[in-house]
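Have a look at the structure below, then the notes.
Every protein chain but one is kept in place in this view of the complex.
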Amino acid sequence: MSPAPLRPDMRVQIGRLALKNPVMVASGTFGWANEYAGLVRLDALGAVVTKGVSLEPRAGNPQPRIAETAAGLLNSIGLQNPGLEAFISQKLPFLHGLDTAVVVNILGDTPEEYARLAAALDGQAGVDALEVNISCPNVRAGGIAFGSDPGAAAEVAAAVRAATRLPVLVKLSPNVTDLVAIASRVAATGVDGLVLINTLRGMAIDVWTGRPRLGNAIGGLSGPAIKPIAVRAVFEVSRAVAVPVVGCGGITGWADAAEHMRAGAVAVQVGSATFRNPAAPVEVEEGLERFLGELGLRSCRELVGTVEV
Amino acid sequence: MSPAPLRPDMRVQIGRLALKNPVMVASGTFGWANEYAGLVRLDALGAVVTKGVSLEPRAGNPQPRIAETAAGLLNSIGLQNPGLEAFISQKLPFLHGLDTAVVVNILGDTPEEYARLAAALDGQAGVDALEVNISCPNVRAGGIAFGSDPGAAAEVAAAVRAATRLPVLVKLSPNVTDLVAIASRVAATGVDGLVLINTLRGMAIDVWTGRPRLGNAIGGLSGPAIKPIAVRAVFEVSRAVAVPVVGCGGITGWADAAEHMRAGAVAVQVGSATFRNPAAPVEVEEGLERFLGELGLRSCRELVGTVEV
Amino acid sequence: MSGSIQVHAELVQVEPRARQRIVCLRLFAPQVARAARPGQFVMLAPGPDGQLDPFLNRPFSIHRVPDADTLELLVAVVGRGTEGLAALPPGVRLRLLGPIGRGFDPPARGPLLLLGGGLGVAPLFFLAESLAGRPVRLLYGAATAEALVSTAGLPCRVELATDDGSAGRRGLATELLAEALSALPVAERALAYLAACGPEPMLARAAALCREAGVRAELSLEAHMACGTGACMGCARPIGGRPQRVCSEGPVFDAREVYP
Partner (left out) sequence: MSGSIQVHAELVQVEPRARQRIVCLRLFAPQVARAARPGQFVMLAPGPDGQLDPFLNRPFSIHRVPDADTLELLVAVVGRGTEGLAALPPGVRLRLLGPIGRGFDPPARGPLLLLGGGLGVAPLFFLAESLAGRPVRLLYGAATAEALVSTAGLPCRVELATDDGSAGRRGLATELLAEALSALPVAERALAYLAACGPEPMLARAAALCREAGVRAELSLEAHMACGTGACMGCARPIGGRPQRVCSEGPVFDAREVYP
C-alpha cells in the first residue's frame, strides 16, 4: 500500500501574524466581507483585509469612480469609508465571526492619526493585524506623500508600531524611484511584513467628450496589466529586506500567485480579480495547493523565493 | 456649392523640429526603418525614431528577450546596436532617403558619451533631431541612473544641448517618484521637447521551471497595459513645463493617440503596436486625421491639451 | 449579505432586436432566473473564463424571464464588451452573477406607468409582464424608429415617442408622461406609481413631473461598476444625503431620494 499523498502545509507566518493559508483578499476589493457572504466560502480565505478605515467617515470621490483599461481598471474611490467608530460597531462584528484572520487596513493624514487608529483597534476583538496604507494615490493629503518618501514612510510605520501590540503590515506604493530604499527603512521599524504593491497612478480620457473617464481625473491602476510591475517589486524588495513580503497585483489565478511566491512573496492578496469572479481568491488557494502537490512540495513556504536567477 | 471639407493641418512643431504629422514610431520598435520598407508607407510617418545608438557596438542581453504579458510585453533587448560608426555608414543612408524626419535615439554611460554622440551626429546629413534616452531600464550603468535623478537627467540634457545644433528631445522614464520634477529640470536646459514614457520595470517568472521569462530577469513593460500610466504622465508634465511633450505608451489605434494629445501631447509615438500590425503607425495617422475632421478641427494642434478637468 | 449567486450560464441564443445594433442574449441560468425580480440586474462576463481583456463584468438589467430556466438580456452594442458578447457563438458558458440589487416596488393597486428611454426599456418588459392583468401604460421613447425594440405581445398599453417622429409621437417620452399624469384623475394620483429607466435627463424630468403631480416614482439608475456586490464602492453616489451604492442599495431608488 502506497501512502496517501500528503496535502501540502498551507500555513504561513508573517512576522507575528499566523494565517491558515497564504491567500488573502486585497483591501478595497472585498468591502467588509459581508458583501460576499453566501457567495464565497469566506472561511477558505487566509485572511480578509478590509477596505481602508480612517478616523472620520469619508464620502469619497465623484462619479465615475471606475474606468476599465486594457487588462485592468482605474479606480478613484477616494477611500470612502464609514470611519473608525462605525467600522467597529457595524462592520467588525461580522468579521469577528469568520473563521479567518482579519486584517484592518488603516489610513490617515498624519502619523498621529495612524497612531490613534492603531491604538483604538488594538483592544478590539476580531482584529488580528493592521495593514498600513501609506500608498493610496487618491487622497491628496497623506496617501501619496507618506508612501513616496522613505523618511515619512518610516515615521508612519514607527508610529503605528509603537501604538499597538497587533502585528503590523505596511503596504507600499510602486509609484516611486527606489522602492527598495523605502522598504528597507520601513522594515527597520520592526513591522511584521510589507505588502506590495498598491495601484499605479493612471489616467484615461474619453476622446469624444474630452473628459477624464474618472470623476477625479487621476486614479489607481490595478489588474493583470500591472502584474509584471508587482512581481518585479516583490522580487527586488524580498531580496533586500529581512521582513516577509506579501505580494499583490494582477493575481487572477493560482499561477499568478505562484509567480509572486517564486519571486519572494510568503503570501499573496487577490484584488481586482474578485470583481470578475468573486470566487477567485478561493480558487487561487485551491489551485495553489494542487500545484504545490504536483511539484512535490510539502509546504507552501518551500515555494517562496525559488526563482532561479 | 458648399466648399469641399478642408483636410486638417497635420503639421506640428516640436521646438525647432518640424514634422509633417504628429505620428512617429517609437525607438527600438521600428529598427532602422529599412526592415519595414515594402511593408509600410514610410513616407506617411511624421518621423522615424531609430533604435538607440551608442558610441560602441552593443551585443545586448541573453535570450529570451521578449515575454508577453497581459495586454503588453516585457523586453530586455539590452540596447543591442551596431555602434555610432556602423550606424552612420550602414543605417543612415537608407533613412536619409526617406521623405520623413529622422530622429536618432542616443544612449551612453556618461554625460560625455552623450555629448560625443550628439556632436558626431550634428554634421550628418539625414539626421533631423536627437532623442536622448536617459530612461532605458536595461543597462545597469547609465540608463536608469540618469533617468531617475533630476540633477543627472539635467546634466545629460545640458551636455547634449551644448554639443549639437540639432533639435533635442529627451525621453523620460516613468519609474520615478516625481516625474514633474525631473521634467522641469530637463526642460530648463533648453531642449526642444520631452518624450514620455519609456517602459516600466517589470518581471515575469515561469511557474513550472522557476526561471524568469527573460534572460535578463528584469525588463521593460510596454503596450496597452501601460497606456493609463503614460496618459497620466503626459497630462501632469505637459501642464507643468513649457516645452512640448511627445506622448508614447500603449498606442495601438488613433483613439489612443487622440487620448495622449487631449492629455497634452503635441505629437505621439507608436511602439509595441507595430509588432502586431506593422501598419499601425500609418493607420493611427489616418484615423487621427479623420477624427479631427469629424470634430471640425482645422489643425491637430487644436486637440492638444483639451482634456476638461 | 448578497442574495446573488454566481453561475456559468450557457448562452443559448443571440438575436437581433432592433434595426440598430441591439441584441437579445438568451441565457440558460435556472437558479438566477427563478430568483429574479423586475428591476434587478446581472453582472455578465464579457467573454469566457481566462480572457483577461476586456476585464470587468458588464451590468445588464434582466429584460425578461421567458421561462423559469431562462434569462433574457437586451444589449445595446456600444463598446468592446458588448461587441464581443454580440459576436459569441451559442453554447459558450459565461460567468453570471445575479440577480442583483433592489428591484421595482410597485403598489398592490392603482394605475401604473412605466417610462423607458432608449435601452432603459429593458427592465420594463419584465416589470410589465409581472404586472399582467393590471392597468399598465408603457411610455417608450427612443431617438428613431430604428432604435425601438418591438413591444408586441407586452400585456400593457404602449405609447411611443421618437425624436424624429419616425415612430409614434415626435418628441420625448417625458412629454407622453406629462400628458398621462395630467390625464390622471386627481383622486387616483396618490395611488399611482411610475417606474422609469433611461438617460438621467429623462429621469430628472420624470422625477420633477411626478413630484408636481404627487405621484410616487421609482428610478433605475446606472453607474460604472466593478464588483456588483456592494464591495468596491465604485458605483456609490450621493443619494438621499448619503453615499449609496447603485448596485446593492439600487439600482432602483425612490425619485425623491435621487432628486430631492
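Structure notes:
Order of writing sets the chain letters: A, B and C. Residues in each chain are counted from 1.
The rule is simple: a residue touches a chain if its C-beta (ideal position, glycine included) is under 8 Å from a C-beta of that chain, and two chains touch if they have at least 3 such contacts.
Quick caveat: nothing in here was measured; it's all calculated off a predicted structure.
In the complete complex, the hidden chain is touched by one of B:126, B:150 or B:278, namely B:278. If you put the hidden chain back, the residue from A:71, A:127, A:169 or A:241 that touches it is A:71. Only one of the listed residues, B:22, B:224, B:264 or B:305, touches the absent chain: B:224. Set against the missing chain, the residues C:50, C:153, C:185 or C:241 yield one that touches it, C:50.
Of the listed residues B:54, B:75, B:105 or B:177, the one in contact with the hidden chain in the full complex is B:75.
Residue positions on chain C in contact with the hidden chain: 50-53, 80, 89, in rising order. Although one chain is not displayed, its contacts with chain A can still be listed: residues 70-71, 224. Residues 28-32, 34-39, 51, 59-60, 62-73, 75, 77, 80, 223-224, 252, 272, 274-279 are the ones on chain B that touch the missing chain.
Note that only the chains that are shown with their structure count from here on.
Set side by side, the interfaces B-C and A-C show unequal numbers of C-beta pairs in contact, with more at A-C.
Look at where the CA atoms of chain A average out and do the same for chain C: the two points lie 36 Å apart.
Separating the CA-averaged centres of chain B and chain C is a span of 46 Å. Residue positions 70-71, 224 of chain B each touch two or more of the other chains. Multi-chain contact residues of chain C (touching two or more other chains): 52-53.
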